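With one protein chain removed, the remaining protein chains of the complex are shown where they sit.
Now for chain A:
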Amino acid sequence: MKTDDTAARRHWMSVLARASADDMRRCLADCPPLPDHVTLRGPETGLVMTRGRAGGGGAAFNLGEMTVTRCTVRSGGQIGHAYVAGRDGGHAELAARIDAALQDPALHDALHRNVVARLAQEQAAARAEAARRAAATRVQFFTMATMR
């Protein structure tokens, strides 16, 4: 896979991992149906050992595990993969199916527009809202103003 393709796929996989199965189904309602698929692996739940770095940027250490569910499907000529945090097999399977379909040039644009772009926008909006709430709690020191 070319570098650009890899970057695009990384992006949509991250968006799908952060969405819920319900979010994806809602967006898929406006798309042509996903092609039939064969499940090659899973969905199965396991663990990822997460890591941090000493001091934030030093040597790595093992922080603790998190649950993750993975699924691999084949649909059309494409292989779709998903690794998503949590234990929702339906989420992982749907994400893998969409990953496969997005690699099909005939399906890519509609799916990207209706699912990936829309979910990415919703996720960005949620992040922006959290950032605005945080900004409202930023301390405004008046010391400098009164010293002038």
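Of note:
FYI, a residue touches a chain if its C-beta (ideal position, glycine included) is under 8 Å from a C-beta of that chain, and two chains touch if they have at least 3 such contacts; residues count from 1.
Operating definition for what follows: contacts and distances are computed from a predicted model.
Name of the non-displayed chain as stated in its UniProt record, restricted to "Branched-chain amino acid ABC transporter permease", "ATP-binding cassette domain-containing protein", "Carbon-phosphorus lyase complex subunit PhnI" or "Cation:proton antiporter": "Carbon-phosphorus lyase complex subunit PhnI". Residue-wise, the contact with the chain that is not shown comes from A:Gly57, picked out of A:Gly57, A:Gly77 or A:Pro105. The residue from A:Ala21, A:Ala85 or A:Ala117 that touches the chain not shown here is A:Ala85.
Among the residues A:Asp36, A:Glu65 or A:Asp109, only A:Glu65 touches the chain that is left out of the figure.
The missing chain lies against chain A, touching residues 6, 10, 13-14, 17-18, 44-68, 70, 72, 81, 83-87, 127-139, 141.
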